[in-house]
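Provided herewith is a single structure, encoded as structure tokens, for subsequent inquiry.
All protein chains but one are shown in place.
Lettered A and B in written order, each chain numbered from 1.
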Amino acid sequence: MKKENKENEVRLMKGNEAIAHAAIRCGCDGYFGYPITPQSEILETLMEVEPWHTTGMVVLQAESETASINMVYGAAGCGKKAMTSSSSPGVSLMQEGISYMAGAELPCVVVNVMRGGPGLGTIQPSQADYFQTVKGGGHGDYKVITLAPASVQEMADFVGKAFDLAFKYRTPTFILADGVIGQMMEKVVLPPFKPRWTEEEIIAVAPWATLGKPAHRKPNVINSLRLEAWEMEELNLVLQGRYREIEKNEVLFEEINCEDANYILVAFGISARICQKTSELARAEGLKVGLIRPITLYPFPTEQIKKRAEQVKGMLSVELSAGQMVEDVRLAVNGKIPVEFYGRMGGIVPTPDEVLQALKDKLISKN
Amino acid sequence: MNVADIINPANLVYKKNTVMNEVPMHYCPGCSHGVVHKIIGEIIEEMGVQEKTIAIAPVGCAVFAYKYLDVDWQQAAHGRAPALATAIKRLLPDRLVFTYQGDGDLAAIGTAETIHACNRGENIAIIFINNGIYGMTGGQMAPTTLAGMKTSTTPNGRDVPLAGNPLNITDLLAKLDGVCYVTRQAVHTVAGVKKAKRAIQHAFENSMQNKGTSIVEVVSTCNAGWKMTPADANDWMVENMFPVFPMGDLKNE
Partner (left out) sequence: MTEEIIIAGFGGQGVLSMGKILAYSGLMQGQEVSWLPSYGPEQRGGTANVTVILSDEHVSSPVLNAFDTAIILNQPSLERFESKVKPGGTLIFDGNGFHKFPTRTDINIYRIDAIEYAYANNQVKTMNMMILGGLLKVRPIVQVENVLKGLKKSLPERHHHLLSANEKAIHIGMDLIKKIEVS
């Protein structure tokens, strides 16, 4: 067993490793996962640290992603902080379980360290699961809160945050990362240790949890089945009400160099890091280019993008995909200014100068 | 003479167990599910583990099992009950955790979850209702449908070259080291009900004592799906199902 040392120590680690350490530290009760590149270090790190000896956290390598997400379902149904992680093809396989958890109003954290698709695709980085994550993924009317980390520090910080949001709104919550953020090493300060919840604490936070039925209460039933149409609509209305609250309360974004910008890049995750450098390169040439980085992809920072559309001449959505988030940027801007897209696919990561050239070609040269 | 005069403790020969809820069941008359539910309710009451029980309902006819027994339930996606049970039992090792699954749930769509939970020796009990047919969706072929048996998707009888052999999953599971108890029972006679009850109780005790995985297969009738009267279905089961799925313990460690 490796010892978990000092608080506030600055460490160097991969994004995937940071997720694992943060999970242990934020009082996660159970991790269930299946190996897939480029995120296997999460399960490997947990197995190396052996948190069951310290916090009692359960870590299990499941037989498939299907089993993993359903183990998460079982654990979450008991009010436990449960999580899984995978990469794109594995997350596709989990969608059934995620839809069931949305329907059963179960909190959990799912980490997707995206790789290129469709199909078995490539193990190289991608952001092409944006649609899958923020527009549904599984069947039925549901949404999942989606946090998009852009650094190893955020990989560490977002685990606890994702659990907080998941329990606040009783909903699956995603950390949508990409192969670069998962595989790169940066400095990180891990969050302080928080003890796991006791059963009394679980009952206080999650009175719906199936911990065994004491004589004084009715049975708790974790269930997404509503055979009567009116009952099913009622559940849907509850969920939709919750999504409106999430949209009102939980939007997170970062703005860099936007105050005097004439053009704005919109990007998340690794693309946002690349675009930050693009903005630096542009300003070195006297071009006033800013960056809006959505931190929550759902809920999306629609209002802020709309506001900035009043000020700038155009926006460029930069993604490791064929153009997915750009649709949400366009909806936010609603035709007020041109919104263009630049992206690479299949695991290719564009360089900062490449993005600057695209900005010039698609927007600046047309003004 | 009124009801209270007739029903007094001295005359009591049978009492409904307290774990079963006062709701009408949706099961067809003659179906084995109702009997097995009753047995489970009795065992939970007698073992005094109602507050410690977490049960997993499947997809299939028993999808509404959570309505009938007064314990905490989780309703699983089709076939995934053993995965739920795995996590629940690992996080709450002092609880009684059991799944209640049909043949389609356990032996078709959920084969992987079943085999791997058993292979890990999860300390859970699996109650497996094998009636050789998909009752809920209207009588289609199940993995355990007998060769030659007619269902809505094998209207001329299960043709083995076309549809494969009946899957004897319990035999397979008995070979796994993680499994401590495997038995095959039926509830078509009073003696059968009593034996099945003892078997399920043993499985529950194994779960409480963390001895490994227990599987109780209850070879069952689906008179509606088989298109027979309940009495004929019982006879048909004895004659046709028992030779393929013989009664008795396969493993008891």
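Basically, a contact is a pair of C-beta atoms (placed from the backbone, for glycine too) under 8 Å apart; a residue touches a chain by one contact, two chains touch by 3 or more.
All values reported here derive from a predicted model rather than from experimental measurement.
Quick one: jot down which shown chains the absent chain touches.
A
Pick out which of A:274, A:333 or A:363 touches the chain that's been left out of the picture.
In the complete complex, the chain left out is touched by residue A:274.
Out of A:186, A:199, A:247 or A:327, which residue would touch the omitted chain in the full complex?
Counting the whole complex, the residue in contact with the absent chain is A:186.
Which listed residue (A:54, A:240, A:334 or A:351) would be found touching the missing chain in the intact complex?
Residue touching the chain left out of view: A:351.
Just the residue numbers, please: which parts of chain A touch the chain that's not shown?
Where chain A meets the chain not shown: residues 10, 12, 37-38, 123-124, 179-180, 183-187, 270, 273-278, 280, 349-354.
In this text, only the chains that are shown with their structure count from here on.
Name, in rising order, each residue of chain A that touches chain B in their complex.
Residue positions touching the partner: 29-30, 32, 58, 60, 62-64, 66-68, 70-75, 77-78, 80, 82, 96-97, 100, 104, 210-215, 219-225.
If you look only at chain B, which of its residues touch chain A in the complex?
50-54, 56, 63, 66, 70-77, 80, 83-88, 90-92, 95, 112-113, 116
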